[in-house]
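As you look at this complex, bear in mind that one protein chain is not there, while each of the others sits in place.
Chain lettering (A, B and C) follows the sequence in which the chains are written, and residue indices restart at 1 in each chain.
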Amino acid sequence: MDLGLKGKKAIVSGASKGLGKAAAMSLAREGVDVTILSRTKDSIEAAAAEIADATGVNAKGVAGDFNSAEDRARLLAACPEPDILVNNPGVRQTPTPYDRIDEAEWLQWLNDHFLSSILMIQAVAPGMAERKFGRIVNMSVSFIKFPQSGFAHTHAARLALSGAVAAMSRDLIGNNVTINTVCPGLFDTDALHTNLHQHAERGNTTYEAIVEDRKQGCPAGRFADPSECGDLIAYICSAQAGFMSAQNIINDGGVYQGLF
Amino acid sequence: MDLGLKGKKAIVSGASKGLGKAAAMSLAREGVDVTILSRTKDSIEAAAAEIADATGVNAKGVAGDFNSAEDRARLLAACPEPDILVNNPGVRQTPTPYDRIDEAEWLQWLNDHFLSSILMIQAVAPGMAERKFGRIVNMSVSFIKFPQSGFAHTHAARLALSGAVAAMSRDLIGNNVTINTVCPGLFDTDALHTNLHQHAERGNTTYEAIVEDRKQGCPAGRFADPSECGDLIAYICSAQAGFMSAQNIINDGGVYQGLF
Amino acid sequence: MDLGLKGKKAIVSGASKGLGKAAAMSLAREGVDVTILSRTKDSIEAAAAEIADATGVNAKGVAGDFNSAEDRARLLAACPEPDILVNNPGVRQTPTPYDRIDEAEWLQWLNDHFLSSILMIQAVAPGMAERKFGRIVNMSVSFIKFPQSGFAHTHAARLALSGAVAAMSRDLIGNNVTINTVCPGLFDTDALHTNLHQHAERGNTTYEAIVEDRKQGCPAGRFADPSECGDLIAYICSAQAGFMSAQNIINDGGVYQGLF
Partner (left out) sequence: MDLGLKGKKAIVSGASKGLGKAAAMSLAREGVDVTILSRTKDSIEAAAAEIADATGVNAKGVAGDFNSAEDRARLLAACPEPDILVNNPGVRQTPTPYDRIDEAEWLQWLNDHFLSSILMIQAVAPGMAERKFGRIVNMSVSFIKFPQSGFAHTHAARLALSGAVAAMSRDLIGNNVTINTVCPGLFDTDALHTNLHQHAERGNTTYEAIVEDRKQGCPAGRFADPSECGDLIAYICSAQAGFMSAQNIINDGGVYQGLF
């Protein structure tokens, strides 16, 4: 399928590995030049090189912290007029009991999982609207539709983002700019492995037991490959997806049971 | 993007024109052989010929009524082991005041917009599960998420389908069979034109005025091209979309305002 | 709290015991005369006598099958101008694998959990609108928001009802007629006990084990008392609840995890 993206320019954060890198790779395969961000210089440059090698597009790695205003400014300077923005703030998910989250922790999560993304959106959306093309995708988690005990801080921040996006999406779609949210479940990434290892340590059980438990709790019976998320994002960014905005699309192997 | 569908076989109903034909065409472009259904022999055969010409796949037209058990049996006989099923019962939408819908009308709508589709799903899903690949897409309408006055009969039937699908989806995804629902808004099809003409007649206004009103009420400011729905369906049917099931995906240019 | 219902008249079906009887009792405590329906003459008359004794209202028992048009006509003849209608079609919930539900079973469930209720609503709503007061409550189940494997037939029918109700509700609220849906989870009723006994038999386990399992799966840690559902229904029927319509209110001790 021709996604109509050849020659477009994308910014993807959290892209040295995992779902962010998969999104960048899927976009690059469609001929999109990518500017990708991640904390460590070596790993983001290696990812950029790998993407460029595999696809032939221009791929530029920027070392920086998505949650730093300065680093986001450098990221935008490296790609001042993006057609596509994929906000991937990372999936570090440490549970905190509801009564232990203090004001500083609330604010940090709001900064990391809401403000960083929304400020990026505000920075690029007006230009996209002027140029009559824009595709913005926020990487969230399936749990925003069924918030889990111990994760009030992360769900608060992620739902703030979905709420803000819904409110502004109808100001943008008339200019062919969409903002959608991808809500992945269990994908076979380093981030998931790390989370499950930590979970195993907290729970006095083994990593293998947790993996087994998670797979059994997933009707699909497996962890998905990151490319299954990357390609979904590429589709959402396609020229032909311009009539769909403000959707929160669950991609979790059937774990979420809600009708809507 | 390679959707991994080359050589697969699809059944698509309501496919002589509009969204059904667009779905068949998008699938055919990916190398899927299509068996398509519609009432009139000439028009379904013409559509099949057009699809075969444009894409080189095998395209077979079956003349029949999706709401007739006999005709559905003939459709299945023409493609006994489909990998893909797109249920498109058509979009005739005549409003009836809530207090005028009698038992016969309720039952007819349940037959046409629920039973026909669910019986097709039940007929093909077990085989798909055995063969470890299946993609089922129901064509619904955006309004299932915000039912409209005057359309209790159609929303009842369509929500019955989304409910049944949600209930059964988790029995199938473990065998790489997904069932999703596409919920289009205003697409530039003959069906829409007919609906708006009828609406104009009922409302003592002009077709042009209704068209203008509908476009103004749509944040995207336009009626979408059928291919924008066809390609979405093709993506949902892709090999890489196997982790996503039981989703009701709105594609309506921003008309629906709900968060979820 | 004065619910402003003194002297109103209500029809409640499925009311010889369980949630239906609880609803009738809660309404009667507010001074509402109740006409209640259930299959067995002795038990429905005993329930009526108990309600009248406890509250002093007029309580009339009608023996009949909610799913029979003739019996519903007799029910309406016994209370031709109700101010309140509580549709409780009963909670028999036998699972059927998705591929075993035949057309007759789909139709039976649609009849029992959709048509019977919607035809009652159509019969009484216009009169309520004319008299400028009406409160209609459908007794559903929490699972309509998260349909469960094995229950495609029941969820289809119940969602058809919620969909039809949503579509028609905005035609009625301007005349102070509301239609809401109560979605209970695990309540301590004979119906639940029967379901769990059957479940135990099917699952080669004990009733006690199933009860324990269900309570552990319910964050509230208990089965609720039927009066907790009856009082909710009475509140929804109150004079002061006239601004709330088409809501599907979950009352399930925290089992449903969805945000909305």
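By our rule, a residue touches a chain if its C-beta (ideal position, glycine included) is under 8 Å from a C-beta of that chain, and two chains touch if they have at least 3 such contacts.
The model shown is predicted, which means the values in this text are computed figures rather than measured ones.
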item: Option from A:K9, A:K60 or A:H155 whose C-beta touches the chain left out; value: A:H155
item: Hidden-chain contact residue, picked from the options C:A78, C:V211 or C:M244; value: C:M244
item: Selected from C:E50, C:D65 or C:E228 as touching the chain missing from the view; value: C:E228
item: Touching residues on chain C - with respect to the absent chain; value: 1, 3, 26, 29-30, 145, 162-163, 166, 169-171, 173-174, 185, 219-221, 224, 227-228, 231-232, 234-235, 238, 240-254, 257, 259-260
item: Chain not shown, touching residues in chain A; value: 97-99, 101, 103, 106-107, 110, 114-115, 118-119, 122, 125-126, 144, 146-153, 155-168, 170-172, 259-260
item: Absent chain, residues of chain B that touch it; value: 144-148, 159, 257-260
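Note that only the chains that are shown with their structure count from here on.
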item: Far-end chain from chain C, centres as C-alpha averages; value: A
item: Inter-centroid spacing, chain B versus chain A (mean Cα positions, whole Å); value: 30
item: Two or more partner chains touched - positions in chain C; value: 144, 146-148, 159, 259-260
